[in-house]
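Submitted below is the structure of interest, expressed as structure tokens.
Missing here is one protein chain; the remaining ones are kept as they sit in the complex.
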Amino acid sequence: MRILLINPNTTAAVTEQAAAHVRRLIPAEIVAVTGRFGAHYISSRAAAAIAAHAALDALAEHGAGCDAVYLACFGDPGLLALKEVSPVPVVGMAEGALHLACTRGRRVGIVTGGVLWRPMLEEFAASLGLSSRLSGIRAIAPTGGEIARDPDAALARLAAACRACAEEDGADVVILGGAALAGLAERIRPDVPVPVICSTEAGARAVMAAAGLRTGRVPPPATASTGLSPALTGLLAAG
Amino acid sequence: MRILLINPNTTAAVTEQAAAHVRRLIPAEIVAVTGRFGAHYISSRAAAAIAAHAALDALAEHGAGCDAVYLACFGDPGLLALKEVSPVPVVGMAEGALHLACTRGRRVGIVTGGVLWRPMLEEFAASLGLSSRLSGIRAIAPTGGEIARDPDAALARLAAACRACAEEDGADVVILGGAALAGLAERIRPDVPVPVICSTEAGARAVMAAAGLRTGRVPPPATASTGLSPALTGLLAAG
Amino acid sequence: MRILLINPNTTAAVTEQAAAHVRRLIPAEIVAVTGRFGAHYISSRAAAAIAAHAALDALAEHGAGCDAVYLACFGDPGLLALKEVSPVPVVGMAEGALHLACTRGRRVGIVTGGVLWRPMLEEFAASLGLSSRLSGIRAIAPTGGEIARDPDAALARLAAACRACAEEDGADVVILGGAALAGLAERIRPDVPVPVICSTEAGARAVMAAAGLRTGRVPPPATASTGLSPALTGLLAAG
Amino acid sequence: MRILLINPNTTAAVTEQAAAHVRRLIPAEIVAVTGRFGAHYISSRAAAAIAAHAALDALAEHGAGCDAVYLACFGDPGLLALKEVSPVPVVGMAEGALHLACTRGRRVGIVTGGVLWRPMLEEFAASLGLSSRLSGIRAIAPTGGEIARDPDAALARLAAACRACAEEDGADVVILGGAALAGLAERIRPDVPVPVICSTEAGARAVMAAAGLRTGRVPPPATASTGLSPALTGLLAAG
Amino acid sequence: MRILLINPNTTAAVTEQAAAHVRRLIPAEIVAVTGRFGAHYISSRAAAAIAAHAALDALAEHGAGCDAVYLACFGDPGLLALKEVSPVPVVGMAEGALHLACTRGRRVGIVTGGVLWRPMLEEFAASLGLSSRLSGIRAIAPTGGEIARDPDAALARLAAACRACAEEDGADVVILGGAALAGLAERIRPDVPVPVICSTEAGARAVMAAAGLRTGRVPPPATASTGLSPALTGLLAAG
Partner (left out) sequence: MRILLINPNTTAAVTEQAAAHVRRLIPAEIVAVTGRFGAHYISSRAAAAIAAHAALDALAEHGAGCDAVYLACFGDPGLLALKEVSPVPVVGMAEGALHLACTRGRRVGIVTGGVLWRPMLEEFAASLGLSSRLSGIRAIAPTGGEIARDPDAALARLAAACRACAEEDGADVVILGGAALAGLAERIRPDVPVPVICSTEAGARAVMAAAGLRTGRVPPPATASTGLSPALTGLLAAG
């Protein structure tokens, strides 16, 4: 099994961190790629909109020979567009983590970094149909990028937010969301009274489940375009 | 990995059929058990209500030493009660198949056998929060039990129902639901214009994903009871 | 009018308390029965799942000659299964109380005993379609069983929870829910600024309204089974 | 028990028909009043808006000494305003019939006369929170007023609409809605495969249930006004 | 462009205040009329129900020659009835302000005067389908009438409520609702960290947008009536 892990921001260190975490847990070959253009860290709607284009660009350039695609940004920019054009299954980090968390608890809390993500993730969960399963989203002020640079400084705040999900919002499971937070769940789990899920791990396990599932596939539309990379131009034109 | 597969109806042949299908696809040890009391086939609310008790009874009797539980009845009788008392992760067949199908299509159709299942499954999907992802449920008249006894007779009707999900209801993926229908998806896939998912396979893959996920756990309540099997009395009392 | 009052837990004292309260208020003959097996008090999902079977068992054994069935447990385990197989109208305590409360206020609060009931009752209200009418559910720590054993100790906490429903959650009517709490509403009413409904009374009045209503009936399915009581085996087989 | 039955249209014959039907079924004194101004028959939004005022006017003039109020127009114009100012419980015909029907079936169909009622009733059901319980509303072209003048001419169309609710929309119970249709349910019941509820009867039974329920009451606001009837001016000013 | 501005309460001073505010902002002729009967200020369900009739009465009397109708009461009593019978476009103050606010922010807060308006406005927003866009409604105790008589006394409380919408409820835009509050938004805007919309201005701008839009029109139903004003009798009869 060969999985294309796309980090649609433009910081290679985050890509490497997420890929390393996945490689430790999942018996698959991980091909990890970083966005070619866009925000260094995605923590706004504008950055996410550009990242959707960057993710498509990365799929077109690096998708050949992969069995599945892991869109490894919690918030899943471009998820449905990738699913539309990809010849192999695509699962997003937030998508996979949310669906898997729903099998572990009735009311799912989310903790992440970057306050602008809160409404974006509320809307994303609604787009999955899972609003009624969310107990609430708590976004601490440091963005994922800032947490990645100094995780120790953020641990106490992340744990406090997870506890608040459980004790104030009624969550019976909490997702620690963000590629930049890969691996922190196990460090805060002892301080939280309900299960804590690492989004990077959960998304990867959902990719594995989806990748194995035999289903059949519908071909995408063919689209003529201008001004895109040769690979993306070709992917869109192929249909 | 050792998975307890519980068929909560009282027909051992269905248990064996589902277990054999899972063993072909999933690299895990499958311990398969059949309900000790209740309906031969579950195709009504009363039968499902009794099956929830039977599933708890089976978990109490056979759960020791397993790493996860697969509630292998599409409709998942007793799912939340099992999750409450089980020391290991529990995933239901409909729960797992629906969540996994949501990663494959935007609008999920369900085809199953037994007309009384339709409202029951609508309510189950609503309880998962996934109503907005359903394109519709089409239940053909023969029940799962009848289909299991003569699958060839049902294939054309099942395929027609799957096509109607796609062409009339707008499904872009269809779940063929039911332990008794294990293995039929691949036979009808060529006749359906959208991907067709086998619920027995998808549920099992979701169990595998959930079983591997590290989270932590909250202990269940301790409950005093009367008139139950010794094992179930003990499981409830243990808390 | 002869009404079968089913208490699906296994504590006869609760059955008697609820039946006595109903007999004081409602001009009907009350046949009161207690669950033959299951939890002494129902305050978990597992206990409720088993109680659904016990309620069916009680209906099969004692239903003959009754004009209506009152499922007298606030949370209504097995409600739809009972409706499916019963030849006469069935109303649950929470079902009847919620529908009747909706005619008395726009936003309905619920106060009950046993913290695990909160999510279960939220899901039950959702299954009725009434989530948007709920202002919130406040469950105090003592279970119904504990409150029944020492009601005086719980009165102040129940009244405080009712006030919080009104003053913090915006309820304009509150249901005091639980067979074990029958009769307490009138004692706390003076301390609550909005109307307080006794669930045992309200459920019984809803049973009376439903019992009188002429409608016609659809026959249930016939189901073959194994290992159940002779009466339940017969009820399921009769169709 | 003394019940004020308010027909908020201005046709006394409809008032008498509904009151006579209720008197046959319910052991209570029925004080029946007709709107003092407004549409002869209510079958539009404008007519319903004026009827809300007329219902308040009728309550102010005739409410003294009554134990409960039955707003006997299917669509319940002015329902919440009446509840706000009435010192005794108020139940509307559609409100009571819908809540009671929900105890009889999972999916409730409505058949009535007058095509403009369909969206109005959809919105009314939504305001009760019961949209998810509705299978659909089928309004035949003749209005309630036209059906009342020649019920025999409408019977076949009403029965066909009820059958369509069951067979096409999935209703497992149907309400025949409208004061002007009082008594027709029993004539069409033999031709419909699911239970058929008379809204006039069901509403009255719900009034009885609500009237008996002991709860307590919150005083309404005091409102200064101009140009209204002396009785209504007084009722609003009293608070 | 000639716009009929209907204030459906019976206080001419409020009519004049709202009309003057609109005339300062909008390049249109404003014909302003006051309700002929009903509450001096609308701050209850009963007052709003009567106001719907008064608004229809005003439209019938003064609508001739106008290009659009502005129902200038935040809560829009009689809105759908007016739309039904009016030959020209009708927009309500809350309707127009809410739709326009949704283009300015994702989560819309509402601040108004009169505590009974809160549930009424929640239901109104739900009727528009916009519940999911509301962050919450905060109604301060003084009614619109009281605020109009002494606006300076209310400014600090209104600003505090707007801040709470932003800081506690997550609003990213707030509507200051009420004809009686026309012009106060600009006074409190400096003290609120998110945009503040004047409902009187926003409603008027929405009327202008709707008035210009070319669409075509469906004729209303013809309704026979009794006891109404000659103009309203004629408008209803005309169909």
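Should a chain be cited, it is by its letter among A, B, C, D and E, assigned in written order, with residues numbered from 1 in that chain.
Everything that follows uses one rule, which is that contacts are C-beta pairs under 8 Å (C-beta built on N, C-alpha and C of every residue); 3 or more make two chains touch, one makes a residue touch a chain.
Note that the structure is a prediction, hence the values are computed from the model and not measured.
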Contact residue for the chain not shown (choose from E:M120, E:M208 or E:L235): E:M208
Residue in contact with the excluded chain [from A:H21, A:H53, A:R106 or A:R138]: A:H53
Omitted-chain contact residue, chosen from A:G78, A:G96, A:G113 or A:P195: A:G78
Candidates A:T10, A:T103, A:S132 or A:T215 - the one touching the absent chain: A:T10
Chain not shown, touching residues in chain E: 25, 80, 89, 91, 95-96, 99-100, 102-104, 106, 128-133, 172-173, 186, 189, 192-198, 201-202, 205-206, 208-210, 212-218
Interface with the undisplayed chain - residues on chain A: 10, 36-41, 43-50, 52-53, 56, 78, 80-81, 83-85, 116, 123, 126-127, 220-221, 223-228, 236
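In the analysis below, only the chains that are shown with their structure count from here on.
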Centre-of-Cα separation between chain E and chain B, whole angstrom: 52
Approximate Å spacing (C-alpha centroids) for the pair chain A, chain C: 44
Between chain D and chain C, distance of the C-alpha-averaged centres to the nearest whole Å: 28
Two or more partner chains touched - positions in chain B: 80, 126
